[in-house]
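The structure appears right after this line, and notes come after that.
Of the protein chains in this complex, all but one are displayed in their positions.
Up next is chain A:
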C-alpha cells in the first residue's frame, strides 16, 4: 500500500519513454485559439473568464507592470488547468513535482527582482530596511529582509507542491480506507465515502485557489518592483 500511495507522483513513462513533456503541453489543447470575431461557446466562456481575471489582477499595475499581463494570465491558466486535470483518477499532476514549481517560481521571482533593480535601484535597495527602524537594529534587519527576499521563490514553489501533493495523498488514503471498510462495516464505509466527496470538492477549490495565490504573489512581487 505504501508503494501504491506514492506511485502516482512518479514521473510517467510509456514504453520506456518519458511523457512528462506531453502531459505538461496537454492543457494547451483545452484552450483553442480564437479565430473568429464571434467564437463558439467554449472559447467565448474562456475569453470572458480571462478578461474577468486579467482586469482584476492587472488593476494595481502601472504601464510597466501591465507588460506582464500575458505572462500572468498564462501562468494562472496553466496552473489551474494542470491542477484540475490532476484531479482525474489515475492522472499525473505536474505541479506535484517541486522541480516543476521551482522552474516556474525562480525565473518569475528573479525577473521581478531584476526589473526592480534595473528601473528603480534606490527603491529596490530601500526595501531591505523598513522605515522607522531603530539604529541598533539596522544590521540585523537588513540580514532578515535579505533572507525573506531570497526565500520568496522557495516559498512559492513549496506552497504549491505541498498543497497539491497533500490533497492527492489524502484522496488516496481516504479512498483506500473506504474500499477497505466496505467489507467490514457498510455504514462506516458510507460515512468515509461522504468525507471523500467533500474532500474532492475541497480539492477542486484548492486547485483553483493555489493557482490564484501563486499568480497573485508573483503579481505582488512585480508591483513592489515596478
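The rule is short, and it goes like this: contacts are C-beta pairs under 8 Å (C-beta built on N, C-alpha and C of every residue); 3 or more make two chains touch, one makes a residue touch a chain; residues count from 1.
The rule we apply is simple: contacts and distances are computed from a predicted model.
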item: The complex's invisible chain, by UniProt name, from "Annexin", "Tubulin delta chain", "Arp2/3 complex 41 kDa subunit" or "ATP synthase membrane subunit j"; value: "ATP synthase membrane subunit j"
item: Residue among A:13, A:67, A:133 or A:146 touching the omitted chain; value: A:67
item: Hidden partner chain, touching residue among A:43, A:106, A:129 or A:208; value: A:106
item: Chain not shown, touching residues in chain A; value: 67-68, 70-71, 102-103, 106-112, 114-115, 118
